[in-house]
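Take a look at this one; I'll ask things after.
Here the complex is missing a single protein chain, while all its other protein chains stay put.
And now, chain A:
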Amino acid sequence: MSGDNGTTQRIGARRDPERLVISTRGLTKRYGAHTAVDGVDLHVAEGARYGFLGPNGSGKTTMVRMLLGLVYATRGEITVLGRPVPSRVAEVLPEIGAMVEGPAAYPHLSGRTNLALLDAAGPRRDRDGRRRRDRVEEVLERVGLGAIDRRPVRAYSLGMRQRLGLAGALLNRPRLLVLDEPTNGLDPHGIREVRDLLLELNAAGTTVFLSSHLLAEIEALCTTVGVVDRGRLVLEDDLDAVRGPTGRLVVRTPDPDAAARVLGGAVAERHDHTLVVEAAPGGPPALARHLVEHGVPLDGLVEQRRSLEDVVVSLTGPGSDTSRAARRNGARP
């Protein structure tokens, strides 16, 4: 196991509690003997693009459901947009747009009718039918479904359903978007469109909370990352801080042997024409000067930075449900 509650790594500064859109304390959910979410302290700052990353079966969706008042926590506190959840979730939800575990719609109705029904089911404000129609058209336009016909949702591709789900999440003009795997089933073009849309919304002030098992998606979109593993939050930090320098330098040279001779014990790793070197005082400029003075030709010299992938792999276990089950079986006497 990855340790106790205190092991969540947080390199950056504590976030100002006044500016938190989502915060949880000791959030725990048990289903019988199985603990799906275990003592999670989550902090999502206003205006952030927060990536909630974890392998399948790590408790992401349960967490998202608890934030939205769909699932009740066994223990712990949740505050969303300044109000306690689930006790006052009804006041919070009108300001949230959500997509949980894939889109869903009535298959025999058109996408437009589905949205109109979902819209009409909402809070009592804006009962005016005309504004409502406009709103439905507007969100359809935003997700690139402005031209959809009257085909029933049954006939939609997964990508179209995904866009429809996103459109539904935008109906409220939300302050906070909670999206679970929003680019599932989209082609690369669609993924780019959704990403641009989220960036645009975020620039206009919407906080985006995005859960995904896809590292690349989070790396491409998010400013902050929370990594969850087997129900525990093992890392929560700004993405830039996570991908910080490792304290080593990467040297590329056509003459690695000469470089290795010159650098001696400072070489940590060596692959073909690349050497990883412990940083000496003075950083890259000093090292470059040192090598050149000793006649070692250089192709390149950069700081080594951690990739999000390295960090996640080092912090999380070998991953999802199957391997966990296998491990558990193996551990049995």
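In this text, a residue touches a chain if its C-beta (ideal position, glycine included) is under 8 Å from a C-beta of that chain, and two chains touch if they have at least 3 such contacts; residues count from 1.
In this text, contacts and distances are computed from a predicted model.
J.: What is the protein name, per UniProt, of the chain that does not appear here: "Acyl-CoA/acyl-ACP dehydrogenase", "Amino acid synthesis family protein", "ABC transporter permease" or "DAGKc domain-containing protein"?
T.: Hidden chain, UniProt protein name: "ABC transporter permease".
J.: Looking at the whole complex, which of A:Ala98, A:Leu235, A:Leu275 or A:Leu291 touches the chain that is not displayed?
T.: Considering the complete complex, A:Ala98 is the one touching the chain left out.
J.: From the listed residues A:Gly82, A:Pro123 or A:Gly300, report the one that touches the chain absent from this view.
T.: A:Pro123
J.: Have a look at A:Leu109, A:Ile148, A:Leu197 or A:Leu315 and name the one touching the chain we're not showing.
T.: A:Leu109
J.: What residues on chain A make contact with the chain left out of this view?
T.: Against the left-out chain, chain A lists 62, 65, 68-72, 89-90, 93-94, 96, 98, 100-109, 113, 117-118, 120-123, 165, 168, 171.
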